[in-house]
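This report concerns only the one structure given below.
Here the complex is missing one protein chain, while the rest keep their positions.
After this line comes chain A, so read on.
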Amino acid sequence: MWKRGSSESSDRFEYLQTLVTEFQDTDSDEAKEQVLANLANFAYDPKNMEYLKELQVTDLFLDMLTEENDNFVEFGMGGLCNLSMDPECRDMILQSSGISLVTNRLSSRREETVLSAITILMNLTTASSRSEITDPAILQCMLRFSLSESPRLRNLAAVFLQDCCSEEQVARAEQQMQGQQTAVGIPLPKE
């Protein structure tokens, strides 16, 4: 039983490696998008977590966050959203300064990207990273999202504000918002 399991798993590893190689070698954006989506979906299944870690797919996804192609960003963010559920991957993302990369995409026009970003930030919250994630700028973003028309965005932002930071922090962010009205300028996702 476990013998068959191990041979299956080595097949899986090879397959994932082939995907990563194709992603790196191909010049076609379309192929890249497909492979990226594939990898991001593989990241959903915890069975693949280990191989994806070994292949350093976390860094591959993080690289996508600075791309111009919106699909790259969305799929990379989705992959990170899936991977960041795992504590080890979370630490890897934190080490590669994932928080700022993810935060920079909170202004994306795509709802899916923003939703993934919020979930990632929640997943990345640890005792040591909490102060960075509860930065007033991020909280102001979340406050704005919590007023959004989209119920998904509204709900997720509400969970963030309730679970990841203290009420005082939220109150302070609210005050700052009223004082400066900076966060009003943050565009809400349209698509």
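The definition used in the following text is that contacts are C-beta pairs under 8 Å (C-beta built on N, C-alpha and C of every residue); 3 or more make two chains touch, one makes a residue touch a chain; residues count from 1.
Following the convention adopted for this analysis, contacts and distances are computed from a predicted model.
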Problem - Hidden subunit of the complex - UniProt protein name among "tRNA (adenine(58)-N(1))-methyltransferase non-catalytic subunit TRM6", "RNA-binding protein 48", "DNA replication complex GINS protein PSF3" or "RING-type E3 ubiquitin transferase" - result: "RNA-binding protein 48"
Handout entry: Full-complex contact with the absent chain, from A:V20, A:A137, A:V159 or A:M177
Key = A:V159
Completion exercise
The listed residue (A:T58, A:T103, A:T119 or A:T134) that touches the chain absent from the view is A:T119
Handout entry: In chain A, positions touching the absent partner
Key = 1-2, 5-6, 18-19, 30-31, 33-35, 37-38, 40-41, 44, 46-47, 49-50, 71, 74-75, 78-79, 81-82, 85-88, 111-112, 115-116, 119, 122-123, 150-152, 155-156, 158-159, 162-163, 191
